[in-house]
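Complex shown without one protein chain; remaining protein chains in place.
This part shows chain A:
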Amino acid sequence: MTLLDVGGLTVTGRHLIVDGVDLSVSRGETVGLVGESGSGKSLTARAVAGLLPKGLTATGSVALSGRELLGARERVLRSVRGSRVALLMQDPFAMLNPLRTAGAHIAESLPRLPRAARRAEVLRRLAEVGIADPSVATRHPFQLSGGMRQRVALAAALARDPELLIADEPTTALDATTQHEILMLLRGVQRTRGMGVLLITHDLRVAFELCDRVSVMYAGRIVESGPGSGVAGAPAHPYTAGLLAALPSVTATLPRLEAVPGSVPHAEDVTDVCAFAARCGQAEPDCGRARPPLREVSPGRRTACLYDVRPRPRTAPPALAPDAAPAGGTLLRVEELRKEYGGHVALGGVSLDVGAGESVGVVGESGSGKTTLARCVLGLATPDGGRIELAGLDVTPGARAARREGAHRLVQCVFQDPSTSLNPALTVGATLAEAAAQGRAEGRPSVAELLDLVGLPAAYADRRPRALSGGERQRVAIARALAVRPALLICDEPTASLDVSVQAHVLELLRTIRRELGTALLFITHDLAVVRQISDRTVVLFRGAVVESGETSRVLDAPVHDYTRRLLASVPPTP
């Protein structure tokens, strides 16, 4: 029986954002809505819950068990929210009221109960989401880890026993292992309760692992839908095929990462054509003439492509032998590095080497000390003990013998979020020129050369970061780091905030740079598939200590340490 029926849902703000989405969820079914940022998937979820941000309006139809919710009065919606439809949001750090305890969040969502019964009920609800420790109820959100917060939020969302749970990227902000736990919890709760779940995610692997049916969204519309396994095995839309091809694999180093060229158009600009035609490798003149309808290819499978998808030549990629590390001697040597933050051990004696021109991956979850390591090498944090040697120079910050001047020409960094790491007030050209001026005068690269290096047109020099897409911004950040021709480039989760198709592009760029300029990479990430693609050697950090290191293929194919195995087990299978 259909629980949720969305028909022709359109969301408009200043522009058209969601353009005619059809969707249905039955009882006991998990439906995935997959798309990259800007596809309109989150706003679709908000529209279903009647919680669109101010200034946006929805038209079409959202029916819950036959009852129309769109345009219903706020009072009606309030009686539906929580008790029939619940919404779980992305960021567990922002979703709970910082001033209330975990227990209070659950208690206030429960139906009226006498005091003692309410307390028992709160504990029962916590147990349902896998929190056995009753003291958690009296703790405040800031005293809980991200995974715990997400569990508490789930318990609060489920407090009134809704029939439909909308989960909007519920694991994106979490570590790989926690991510896996929460997904499994979600699946368990869904099965025991027989609930309908609408899972919004950008991660194809998560969607395929968890969902009975999957709908792929692009530029505000659904381009393909069908059973999870069917879509994963044989995508019926070129966009889905492109996304799948861009997924890095954790089991093999691909010779080339296929990115989808171009960027996502505004829904408004492509209402009457195929939204993907401009980026599609097999576009025909028809594609630009009319909007392709969602046609049924087989029972339960629909695609908004006029043609059959040409199979990609992606059969069994020849596992690339990792580039032999150039024998150039040791570039970075870190010895017994220790750093504490008020009693918390961030680094407990970490040693590692990076050879000239070599690419070393540092893997670990948040709190493992990987960012502290990068900050120490960059001279942004002063270690409590240990030694950092760069090209034979002692550059340990704070050490008496340290010679930091000139170190910035040896090591540079690309940070995680390019929307905050670039100065919004400076044009791209000014940013790059400023960075280049820090290098030696002879052989100083020009702005045009730097842009060319990262594959951006020279005209971008006049733009400001605001006018660039996320991937383009990260490429500018890479160009900025390369402006002084460093021997070592530290990349701190450089693709974590990027979409899959863009991630492929940036990874490919970093591989090219390393090959052509001979820049060594220290690549920090929590994503094992990414580290497989980019690094020769991998170091696994766990609670501030190196628990395993070696050739990337050895570490990932035959892990020795328990923690590495746990990390590997939490990666959803690549379709």
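Simple rule for what comes next: a contact is a pair of C-beta atoms (placed from the backbone, for glycine too) under 8 Å apart; a residue touches a chain by one contact, two chains touch by 3 or more; residues count from 1.
Everything below uses one rule, namely that contacts and distances are computed from a predicted model.
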UniProt protein name of the chain not shown, from "Heme exporter protein D", "Manganese/zinc/iron transport system ATP-binding protein", "ABC transporter permease" or "Electron transfer flavoprotein subunit beta": "ABC transporter permease"
Residue among A:Leu3, A:Ile17 or A:Ala156 touching the omitted chain: A:Ala156
Residue of A:Gly20, A:Gly38 or A:Gly82 in touch with the missing chain, whole complex considered: A:Gly82
Residue of A:Val6, A:Val21, A:Leu96 or A:Leu541 in touch with the missing chain, whole complex considered: A:Leu96
Touching residues on chain A - with respect to the absent chain: 49, 51, 53-54, 78-83, 86-87, 89-91, 94-101, 108-109, 140, 142-143, 153, 156-157, 159-160
